[in-house]
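This is the structure I want to talk about, given as structure tokens.
Shown here: the complex without one of its protein chains, the others still in place.
Should a chain be cited, it is by its letter among A, B and C, assigned in written order, with residues numbered from 1 in that chain.
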Amino acid sequence: MNNKNIKKFFINNAVPIMFIVLSILAIPLAGLSGEYLIQEMMTRLARYLFLVLSLLIPIIAGMGLNFGIVLGAMAGQIGLIFVTDWSVVGLSGMTLAIIISMPIAIILGWIAGVALNHAKGREMVTSYILGFFINGVYQLVVLYGMGRIIPISSNTMLLPRGYGIRNAVDLENIRGCLDKLIPLKIGNVNIPLATFLLVGVLCVFIIWFRKTKLGQDMRAVGQDMEVAANAGIPVERTRVLSIVISTVLACIGQIIFLQNIGTMNTYNSHEQIGMFSIAALLVGGASVAKASIPNAFIGIILFHIMFVVSPRAGKTLVGDAQIGEYFRVFISYGIIALALVLHAWRIYKEKERARMMFREANSSVSSESEKG
Amino acid sequence: MRRWLIRLGIVVGFIVICFLLYSFGKQYEIFVDNKTVTISETTYEAKYAAVYNIDDSEETEIKLKKRKKSYVVGPNHVFVLKYVDENGKDVEIKKEFNLSTDRESLIVNIPVLIEGGSEWLIDK
Amino acid sequence: MEKIKIFIEKAGWPRIIIGLFLLALFITAPFVNVNVFTSISDVLVRFGMWGILVLAMVPMVQTGCGLNFGIPLGIIAGLLGAVTSIEMNVTGLSGLFVAMGIAIPIAVILGWGYGLLLNRVKGGEMTIALYVGFSSVAFMSMMWLLLPYKSQDMIWAYGGQGLRTTISVENYWFHSLNDIGAFNIGDHFYFPTGMIIFFAIMCLLIWALFRTKTGTAMTAVGSNPEYARASGVNINKMRTISVIISTVLGAVGIIVYEQSFGFIQLYLGPFWMGFPAVAGILLGGASVHKATILNVIIGTFLFQGILTMTPSVINNIIQTDMSETIRIIVSNGLILYALTRTIKAKSAKVKA
Partner (left out) sequence: MASDDILLRMEGIKKDFFGNKVLTDVNLTLKKGHILGLVGENGAGKSTLMKILFGLNVIHDTGGYEGKIYFDGKDVKFMSPFEALDAGIGMVHQEFMLIPGFDASENIMLNRELVNNNFLMEVFGDRMSTLDKKKMKERAYKAIDRIGVSLSPSTLVSEMPVGHKQFTEIAREIDRESTKLLVLDEPTAVLTETEAEVMLKAAKKLAAEGLAIIFISHRLKEIMQICDDIVVLRDGHLVKEAPVEETNPDLITEWMVGKDIKKSGSQEEEKDKNIKDNVVFTVDNLWVDMPGEHVKDVSFEVYEGEIFGIGGLAGQGKLGIANGIMGLYPAGGIVSFEEEYMPLNDPLSVLKKGITFVSEDRRDVGLLLEEPIDWNIAFTVMQTQEKYLKRLLGGFIKWRDDKAIRKLAQEYIDLLEIKCTGPHQLAKELSGGNQQKVCLAKAFATTPKLLFVSEPTRGIDVGAKKLVLDTLKKYNMQYGTTIIIASSELEELRSISDRIAIVAEGKIAGILPPTASRVEFGALMIEA
């Protein structure tokens, strides 16, 4: 009995365990100091937590991994471009960026939600492509519209040709404004306390949200759309709302992410966000249908240990840091592929099991009838 | 109805917050010049090396014929200038000023300030 | 009026809009000092380069496996063939065929494994294909660093490890297919006869495949898997065959692409190769579960036409290079349109 439980635990947590083992093997190879690693983890937790947590609500609503959080990221970046142009700095700059990008995020989230309602059963691939499509629109606006149709006063932000935002926008003005708001240093490790507090607020919000009527409706819709609709729950609207909330949270998440980094690659910063956040969540033991706040924490730590360590470990192993870079790309995509396959496989297995139960029930019937 | 009023209130509140954030978070570039300048046909000659600070920040030394750059955030500021006059006496000039958001970068002309001219702070 | 309506319904709005757009580009071209003949010949060359990669979508769509976002898997097989043929120092047309000869068995093995995987995830093929493609590209990136290739033309000249990111085929089989029977008309028009004929042969082979017993069964599996099963067809086997053929076409397609392009792009190069191919076939009028050779030809021509013409013409008109942005919006817009239009996923109906 106990043995069975242990086995079940290992199967259910195969991915995190695999990563722990990999990390234990790779850390000594990389030869990085413990203090350095802890500092890195603190930074990266602060950087990514908000983004990863923004994935949770669509999972509750049964819409899978929302690759569409890049839409929110783009909205956030537009907000940052404006505050940088207006040279509004510090915490007020960041807050202003959040407020002005929020309507954009809501509109984009709405579009995404409606599109996904038209693609039930293949939400993930659709949200992924949607990210690319909106990226094109974003480029159109930022690269060709800004400085022409949308006024941008600061010449330093514009390309030499006079319109379009440069590839890199310096966010010096808001760099670390949240992370360093409440300075805290333990040993030699800086802890971005204010960011963590904000993440804490989000966690409380998510926990609270699950207990709301809307949260309950999302759970119902996520498990069985037909039953939910029969009970009078507006299924389509509920699904749209889950995507809108996720997009808005991702928008805030991207702004927090960029205030930590301090520079924005106008045309690239958002692109990989979806993939990295999703990979991190999955590494933490989440699946397409089930994810929790601890999954996000554990996932970011494990995934980013791999991230920090693999180039150095690669160098020690084969004398080339490049291989470690490719290794982490491989891990990011591979883990998503694995999670998706496991999810599909599990559904298949469950069907199989239901059938086996039926068969057993029947064999008992027929054996009874033989006796009689 | 009540709900819509509350919602309207919140939207209005957000817009107000936006303006507040904008005015209190806006950053201005301030150039401090210690050069001889001519403003409205009056010529102010730069005579002294000086030390200044804005809003209790670190004191900055500015020599003759030099320009320094500082940043300030928000509308209200205090400019403090210290120098030693020809009599060897320490002089301290303290000026309060506030900025409206339509200004981007400004110049403080130390000679004008020392002479007591009114246009010591001008747009660049 | 009624006829126009029927035509629009048959062709579909995206195809008509893009077709008219392309036509407009060709008409405007002479007015903005773009040579129409050069443009047409550019379109033809790119058409030949992409044709087989787009064709690779057909088998999988026909058996209900959806759009093959996993085409990078086939491309990898092709790349392995290409670099191995250079390593063996075979030049000219024979080098090209050596490359294909090596690539095809690899593609068959990869495709077989990929097919087995997709059979276990019916209904979720497209999302999984996407990530299988991506992770295999990343995995091969590590391999390019580690594989013991020695040819001076392929490894970094100075230090460094592994193969270069781009390898020139100039000295091996550059244009070896394009130039068979190729001819010029005037100074500006070049017709890559060999490549076009090769593409035509491939189309013929796929067309012939769907005329055989197996091909008929494959179509039935895509059209209604339950019907096919009730008629004694092994659905999984048919799906696997289609995935293998798709992967092999991907491998052959990339080699043809490279001989015309002149370079082999390794590492993250194959990452985004799937999207133009998918967009191409969708533009040709294919849906997520039905595609024909005609869709391939029309779609490749229109899509590559747009990609060739917009940089030259639009740039000359508005003095701005918007081609990349237009490419992103058009190709992803098309895929998005296809994904959100057909609500009923055929493959989801398959009872495992």
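As a working rule, a residue touches a chain if its C-beta (ideal position, glycine included) is under 8 Å from a C-beta of that chain, and two chains touch if they have at least 3 such contacts.
Remember, it's a predicted structure, so these values are computed and weren't measured experimentally.
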- [ ] Mind giving the shown chains that are in contact with the missing chain?
- [x] A, B, C
Open item on the list: Given that one chain is not shown, which residue among A:Ser153, A:Asn188, A:Thr212 or A:Asn268 touches it?
Closed with: A:Thr212
TODO: List the residues of subunit C that touch the chain left out of this view.
DONE: 211-217, 219-220, 223-224, 226-227, 229-234, 290, 349
Open item on the list: If the hidden chain were put back, which residues of subunit A would touch it?
Closed with: 208, 211-214, 216-217, 219-220, 223-224, 226-228, 230-233, 355, 358-359, 362-363, 365-366, 369-370
Open item on the list: Applying the definition given at the start, please give the residues of subunit B touching the unseen chain.
Closed with: 2-3, 6-7, 10
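To be clear about the criterion, only the chains that are shown with their structure count from here on.
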TODO: Give me the ID of the chain with the smallest distance between its Cα centroid and the all-protein Cα centroid.
DONE: A
TODO: Would you kindly tell me how far, in whole Å, the mean C-alpha position of subunit B lies from that of subunit A?
DONE: 44
Task: subunit C to subunit A touching residues, read off their complex - done: 69, 117, 120-124, 126-128, 130-132, 134-135, 137-139, 141-142, 145-146, 161-162, 267-268, 275, 320, 322, 324-326, 328-329, 332-333, 335-336, 339-341, 343, 345, 348, 352
Open item on the list: Applying the document's contact rule, which stretches of subunit A touch subunit B when the two form their complex?
Closed with: 83, 86-93, 95-96, 99-100, 153, 173
Task: Of subunit A, residues touching subunit C in the complex - done: 115, 118-122, 124-126, 128-130, 132-133, 135-137, 139-140, 143-144, 318-320, 322-323, 326-327, 329-330, 332-334, 336-337, 340-341, 343-345, 348, 351-352
